[in-house]
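One chain of protein is taken out of this complex; the other chains stay put.
And then chain A:
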Amino acid sequence: MAQTLTFGDSCAPLTCHAWNKERNQIAFSPNNNEVHIYQKEGNDWKQTDNLVEHDMRVMGIDWAPNTNRIVTCSVDRNAYVWTQNEEGKWTTTLVLLRINRAATCVKWSPMENKFAVGSGARLISICYFEKENNWWVSKHIKKPIRSTITTLDWHPNNILLVAGSTDFKVRVFSAYIKDIEDQPGPNVWGSKLPLGQLLAEFPSAGSGWVHSVSFSGDGNKVAWVGHDSSINVADAAQGKAVIKLKTEYLPFLGCIWVSNNFLVVAGHSCIPLLYCHDGDQIKFVAKLDNTQRKESGGLSAMKKFQSLDRQARIETNDTFLDSIHQNAITCINLHKGSKANAKKFSTSGLDGQLVIWDMESLERSIEGLKIA
């Protein structure tokens, strides 16, 4: 049903991860300033490179599938674009972000000609390549952002950008760079699209930090999750009204559309959940992880002393959870298929595990589940 991967001996939390196009290489950060690249060889994953250029914790990684470039951003206020040379070594290109606070998240645009970086400097840097100087320059989206940008996602049309921030608001901006692309036509979100144009703002009174945003496959809907354990969907085709579902779970840290109406959310409860947006409500569909805890094989002396040694306690009740992930899930990515029709997705979290979930086998194993 789900395939679990661990990389190396370390059990450090995975801050975030990104796949290459063939899904045989993965980049992730083990919660420090490094980015590790692993390649699949047979059934094993071997480390092929270690990208050390940042000097503080890496916050975001994104891998452009077609141009095979990696972009990373970090608390040290820098972002780097990594390209592979003929020998297969990754080399950096400088990005001029012009920010004075940590960079928190980064995403390639669908056409891979620009990327967006969110930061604590209360702005979004839209970066594009400048041939003359061989570096990436940026333009800023500043207004009306009043706090740290925590999450970003691109509209499939390569122009619009949705951003969530710590002031509890989700905003849709135009990220049109006239230096590198043609004038975009109107769409459901708006018709006038100069850079930084605010096309929608979704305030959620009270609630909590926005942890993750996602444009749907057709680009008409935006979903986001916040620290108030809520799931929110706004549909531009239906007047941009916000539908909010307050759930009974711990807050979600990631959300992603897996079809035009279904979305997967995951977070502090360690279990990915499937929800369905239908008309004017969001409905719970299924828990995607029905793992039962393995019964511990009675009381063995070995176990008893082990627990006494490791945790200084005699009780044999362990701390394993009824789920595959043993700690909060911090990142969800698509593994196979697209947002309109996802076949597999991957989650990584604070327990250092990466889990690949197969939609088809989930459909088979969970009674009555139909994802379409």
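Here are some notes:
Definition applied: contacts are C-beta pairs under 8 Å (C-beta built on N, C-alpha and C of every residue); 3 or more make two chains touch, one makes a residue touch a chain; residues count from 1.
Here is the rule we go by: contacts and distances are computed from a predicted model.
One chain of this complex is left out of the view, and of "Protein kinase domain-containing protein", "Actin-related protein 2/3 complex subunit 5", "Mo25-like protein" or "Peroxisome assembly protein 22", the protein name its UniProt record gives is "Actin-related protein 2/3 complex subunit 5". When you scan A:Thr247, A:Asn261 or A:Ser346 for touch with the missing chain, the hit is A:Thr247.
From the options A:Gln25, A:Asn78, A:Ser165 or A:Ser229, the residue with contact to the unseen chain in the full assembly is A:Ser229. Interface residues of chain A facing the missing partner chain: 168, 205-209, 226-229, 246-251, 269.
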